[in-house]
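Let me begin by handing over the structure; questions about it come next.
Of the protein chains in this complex, one is absent; all others appear in place.
Chain naming follows the written order as A, B and C, and within any one chain the residues start at number 1.
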Amino acid sequence: MSYNLLEGKKGIIFGALDENSIAWQTALRVHQEGGSFVLTNAPVAMRMGAIQQLADQTNAQVIPADATSIEDLNKLIDESMEILGGKLDFVLHSIGMSVNVRKGRAYTDQNHDWTSKGWDVSAVSFHKLMQTLYKKDAMNEWGSIVALSYMAAQRVFPDYNDMADNKAYLESIARSFGYFFGRDKKVRVNTISQSPTPTTAGKGVKGFDGFISYAEKMSPLGNATALDCANYTVSLFSDLTKRVTLQNLYNDGGFSNMGVSDAVMDLFEQQQSE
Amino acid sequence: MSYNLLEGKKGIIFGALDENSIAWQTALRVHQEGGSFVLTNAPVAMRMGAIQQLADQTNAQVIPADATSIEDLNKLIDESMEILGGKLDFVLHSIGMSVNVRKGRAYTDQNHDWTSKGWDVSAVSFHKLMQTLYKKDAMNEWGSIVALSYMAAQRVFPDYNDMADNKAYLESIARSFGYFFGRDKKVRVNTISQSPTPTTAGKGVKGFDGFISYAEKMSPLGNATALDCANYTVSLFSDLTKRVTLQNLYNDGGFSNMGVSDAVMDLFEQQQSE
Amino acid sequence: MSYNLLEGKKGIIFGALDENSIAWQTALRVHQEGGSFVLTNAPVAMRMGAIQQLADQTNAQVIPADATSIEDLNKLIDESMEILGGKLDFVLHSIGMSVNVRKGRAYTDQNHDWTSKGWDVSAVSFHKLMQTLYKKDAMNEWGSIVALSYMAAQRVFPDYNDMADNKAYLESIARSFGYFFGRDKKVRVNTISQSPTPTTAGKGVKGFDGFISYAEKMSPLGNATALDCANYTVSLFSDLTKRVTLQNLYNDGGFSNMGVSDAVMDLFEQQQSE
Partner (left out) sequence: MSYNLLEGKKGIIFGALDENSIAWQTALRVHQEGGSFVLTNAPVAMRMGAIQQLADQTNAQVIPADATSIEDLNKLIDESMEILGGKLDFVLHSIGMSVNVRKGRAYTDQNHDWTSKGWDVSAVSFHKLMQTLYKKDAMNEWGSIVALSYMAAQRVFPDYNDMADNKAYLESIARSFGYFFGRDKKVRVNTISQSPTPTTAGKGVKGFDGFISYAEKMSPLGNATALDCANYTVSLFSDLTKRVTLQNLYNDGGFSNMGVSDAVMDLFEQQQSE
């Protein structure tokens, strides 16, 4: 589908790793809607071949940047404005990584250096990004900044480990910085709290398949896909949502407001009765 | 603006009283986006001249209906499907009224017959509407139902009186019925929690002007207007938000997540120092 | 246990049906803590034998009252103050009933007269009670009013039916009236959102046993019992919580902030793999 919702709008999209990425699907949809953008990812995370393919499809340029480095962010934003020919209208932050998760370290036995690294990459990077955009006055009025989050920020999913705390911090940044960005620049800042999504990153997490299936059964409309998230992000970048800000918005088929579904209770009772 | 976001989609819009109404603005925007619909309002609330003017502008028919009457709702939905030529894709519930507020009765001194009347009109009507739609199987898959709410459902605004409790009940209906509508019909149900908006109905509430001004100063992006709400509703009726359900979505310039703004604190401190 | 936490405090306890009742356990604990009170219940719900036994144990008098009747509430409060020798320090509202649930009527096929009846009994009775207390100036400063609620007010539990909406309304009343009771009388008003509890009333609900077991497995500390709730209520009636007001307080072993527990996921995965 295409509605020209983002015609003339310019931005930056972080975190497109491969075609399973939410950021990848978002880039495709933003392009279809008429938006133009720079793609970026961490130099280490970037498989140049893959992201270049997306760049070709969407007529975008790629600028590698470490989102935890103010220096890289300065360079990224300056170059993006130059390439795109002016200030930005939208930014997508789709970045997250926990060393404790990767190395299989339990939440009750963290290596706090790893905790710190994951926090910097997954959460503080969002502050650094907004601070750089703010100080450079790089956003147009009524621009829109979106970061991707997860319900573990509010509720316990044991395997999500320290990413839960990182997402809570990320969502808090959205509110805290969203205030100043709204007041001073008329820019909105929101997070989307997305269904568990089988991205290449997500697939590595212990018990992820079971959990996807559980979430599917708990959600009255089923799990939101990467494409659903891309569409929702398009709506948040568009002029249809100009006064929506400081919000954490669930795109999850309804899971976030479920206590228990009939589908899950049925399975539970079958299991109990065996 | 127009993006053809709702081309081919059909629905019912409740509550357009005059051009200050959120429902009125929504009808105009839905029409611009290619949607077709039936307009309805309570026979007593309906100034036929005014709503007919909107109907003419939007190529719509008007069917009076008391939203607390299952009989009227049955008739409304049957006739709407006949007029529109099939099942519905969207419904907007924008209905609210408190007899206690109208008659200036304090929250601590309610007439509970009036409380009951206001609850039926403002909240139960939403259940009755959805029950009628559900039993008639009147919604297309991936349809979208939206009701308008207000933050008094979560937080105390003393002058809002028993409407606060009605909105809490309304939002609960959205979750409760949203589950069944999602599970059984793949239809999403959400509420928009809108900034205080100077509608003809709102203007009658004691202290409303002062409150609008307070909300404006508290919200980093200022109050959302009726047009902002219409645009947000369009995004929720569109295919961009297919897996968003059971949510209460704030369209309020950020007020809902504010503790206090600098603008309000400045006024407060000036007053304190006098 | 006994700490004399409520020595010299006087109150009214609604809803003690039999020894499985939360209100029954609360009456026992309040008595142990030195509080004195009047017991009340609806004339129809009252098995005089049972409640009289509790009254004997706790040195209390019993006054039947229909909590939906302002007249009955007036009489109850007047007589209670006379019996107890002064204004009240605490009130427990433990009342709930849905005709739709009792008669097995689905949420999507409600009889709205029954909905209205259940709403009046389960929710509006709390407003009527507080309005009567407020107008009579029947509460001492720093008194405490507690009503029992359930997490279905926030999240969907399909079998809970219209009681979910009633609890949402009840919790809203606690906030709305809590504001006026705090501002004008220095009285606090809170709700406790309790684990599913195998009371005689609860046991009647379809699928209740399975659900108790599910909640037990989801809650890191297991389900809160009626005695746990009684203890928590004692803490809210005591002087330890004087500035806690307008809150909905979960007494649920942690369920309310769980996404999923390992115990539930394990069962789910076993079932999936069969």
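Methods note: a residue touches a chain if its C-beta (ideal position, glycine included) is under 8 Å from a C-beta of that chain, and two chains touch if they have at least 3 such contacts.
Values in this document were obtained by computation on a predicted structure and should not be read as measured data.
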| item | value |
| --- | --- |
| Chains in view touching the one left out | A, B, C |
| Contact partner of the left-out chain, one of B:14, B:90, B:126 or B:157 | B:157 |
| Interface with the unshown chain - residue positions in chain A | 70, 107-110, 112, 115-116, 119-120, 124, 127-128, 131, 134-135, 153, 155-156, 158, 161-162, 164-165, 167-169, 171-173, 175-180, 184, 246 |
| Hidden partner chain, residues of chain C it touches | 1, 3-5, 175, 178-183, 186, 188, 195, 219-225, 228, 231-232, 234-235, 238-247, 249-254, 256-258, 261-263 |
| Interface residues of chain B (partner: the chain not displayed) | 151-152, 154-158, 207, 210-211, 213-214, 220, 254, 257-262, 264-265, 267-272 |
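Operating definition for what follows: only the chains that are shown with their structure count from here on.
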| item | value |
| --- | --- |
| Cα-centroid distance, chain A relative to chain C, in whole angstrom | 41 |
| Length of the line joining the C-alpha centres of chain A and chain B, rounded to whole Å | 30 |
| Residue numbers of chain B (touch at least two other chains) | 175, 178-180, 246 |
